[in-house]
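Of the protein chains in this complex, one is absent; all others appear in place.
Let's turn to chain A:
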Amino acid sequence: MNTDASASVAMPRAGEAARQRKQLFLRYSTLVVLVLLFIGFSLGVDRFLTTSNLLNILQQISMLTIVAIGLTFGFAAREMDLSVGFMAGLAGLIAPTLLVAGWPLPAALAAGLGAGLAVGLVNALLVTIVGVPSLIATLAMGSILFGVNFLLSGGRAIYGGLPDSYLVLGQGRLFGVPVLAFIMFGAVLLAWFVMERTIVGRYIYAVGGNLKAAELSGIRGRRYRQLALVICSLFAATAGILLSARLGSGQPNAGQDYLLDGLATVFIGMTMFRPGTATIAGTFFGALFIGVINNGLNLIGLDTYIQSIVKGVIIIVAVAIVSRTTKLKLL
């Protein structure tokens, strides 16, 4: 039986075609803007369109992308994690501290990721068992982690004595391409596969799309909301470890920017592909969008303060587009 026989084509109603055109426009307009930005910077800024600068952009967005992927899992299940910035900071302190204390690399990495797992589990417990809305639970968790980070480090950076095998994660190159870029692409592909090609990913989207319908279909809603929050924390921890390897030190206040930048990334991504839904592909291009703008403005010589203003405007525009054209369901 072929498609045409089993599913006859309904006659499009008046306005249907116009609506579909609008959908199509919406789906790709952000990508078009990204391409235009890219062309604009290439023509207008001398050092923009060079191999080294483009690789530089990839390196700059790699950790942000990883945090934002974690947030994307949360958004897909309709849970917010506002503790990702400080979570990254925590993992980026734990791993270097243990390495300096002489722990072997795998153990130190595992400890950093284990912190992410633990925090994710606590978040999930608070949200799904205790019933604290994720927005509040993770905001509070962020505050707690901020304090923990300064207690652990005594407010000082941890550096010196970090093994090369650790530093290469953040600073090394393979065939001239930053190792960070490989890790980022690996994370993007893995996350895309899980979300788009596995039952687990489908269930996470289902729980975020209509929790009641998912549960009445026999999906254990609570379990997948928990999973999304744990994954979110794990990706934040990964980004934090990579950041400390990139900086060559553990900083108590590192990673803080990842919360706002990560949210901006996801919001931009939500304007693409499946408007109103956070997708991995959307998030990746969202990160690229932010990376290109930051890089371009940097090369022009604009202050970071200006960049902050631009970022704020972008978030507002992206969310405005999404919420005016779809049923945006953030919480």
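Quick note on the criterion: contacts are C-beta pairs under 8 Å (C-beta built on N, C-alpha and C of every residue); 3 or more make two chains touch, one makes a residue touch a chain; residues count from 1.
Keep in mind that, in the parts below, contacts and distances are computed from a predicted model.
Taking the options "(4Fe-4S)-binding protein", "Thiazole synthase", "ABC-type sugar transport system ATPase subunit" or "Aldehyde dehydrogenase (Acceptor)" in turn, only "ABC-type sugar transport system ATPase subunit" matches the UniProt protein name of the chain that is not displayed. Summary of contacts with the chain left out: across A:L55, A:L167, A:V200 or A:L260, the touching residue is A:V200. Residue A:A214 is the one among A:L34, A:L169, A:A214 or A:I280 that touches the chain missing from this view.
Touch with the chain that is not drawn comes from one residue among A:G114, A:G172, A:G248 or A:G276, which is A:G276.
In the full complex, chain A touches the hidden chain at residues 1, 3, 5-10, 196-200, 202-203, 206, 209-210, 212-220, 274, 276-277, 326-327.
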